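Here the complex is missing a single protein chain, while all its other protein chains stay put.
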């Protein structure tokens, strides 16, 4: 059971990384960046959240520096997406699913990294949300937009909801199942919010 | 004496955090962010400077992660400010005072953190100025402005003046009184600069 869960989470991590990188590629091509710029935006979108998390908690060298595979996966994704951009743009439904799964997993990874150094639940949920969402914030910042996270997409709310649920569940059920449930909730809330075009109010 | 000084500094820290968060809320509402975006901008304005300081010196997990109260104060401030925005906007004089007091205290906190790891005075003053001012820089960056710190507000100069004074005073007077004097100087220079609309020259 343990093995298949960790294999599962490894597969989701790769799919999520790919989906995040692809979203970076398209955002960068919209702004007419050159192939290097597009590749960099793919990187920061995919690894930005985890990098900010690791810097805030002092887990250095940050995660992507210890594992050349992450870099290679993103590089491959960037190249393939640039080459087959006209086809990949049609995979929107699949990409939304991968992106939402990645969002869920990255949030939980952030929460667990916070727990491992004894941070309080509220801080852990913040750290998980940063892990899931701040790649997109840095992407938008580098492309000279106000981050979509702050005014358009309902992207952080699913992380916070899932994170709260995780902490409400762990006194009652097995920790691994709490993780799985939280990831599924984050993924579903994200997809429904996207489909229904839910927005938070502005003032 | 010691107790009352440290209680005082704790009260100023809270008032400063509230004033910084409120300035974030209004800047974010101007840009039509949603309630989540407004809350995030309140956070980064209030804790950004200290976070950059802690990252630069490697004091991780950064300060706000170790203390859930900071997060709760900012969250409360953001909610109250959004709800009562029409009244709070009239408190400008009080907020200016809190903001200037916070600027002074945060600068001194940064300087003392630098001294604690044996950095040279010039670096400590830089670190203090970053602590006081970089929350506003990150706020402006996320809202897609050129930071006001670089062309409009006279906001860093008071920190530098106060920091220099602190180091000129400590050979002669009690360290705690040097802190108090530096905070008062920073606060007064900031308020006078604001009232008189002082500007640094451009070329």
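Note that the chains take the letters A and B in the order they are written out, and that residue 1 is the start of every chain.
Convention: a contact is a pair of C-beta atoms (placed from the backbone, for glycine too) under 8 Å apart; a residue touches a chain by one contact, two chains touch by 3 or more.
All figures in this text were calculated on a predicted structure; none of them were measured in a lab.
Contact with the chain not shown here comes from a single listed residue; of B:117, B:168 or B:192, that residue is B:117.
Only one of A:82, A:148, A:164 or A:203 touches the chain withheld from this view, namely A:82. Across the interface with the omitted chain, subunit A contributes residues 28-29, 31-38, 40-41, 51, 55, 58, 60-62, 65-66, 68, 71-72, 82, 85, 141-144. Residues of subunit B that touch the chain left out of view are 55-58, 114, 117, 119-120, 122-123, 126-127, 137, 141, 144-147, 149-151, 156-157, 199-203.
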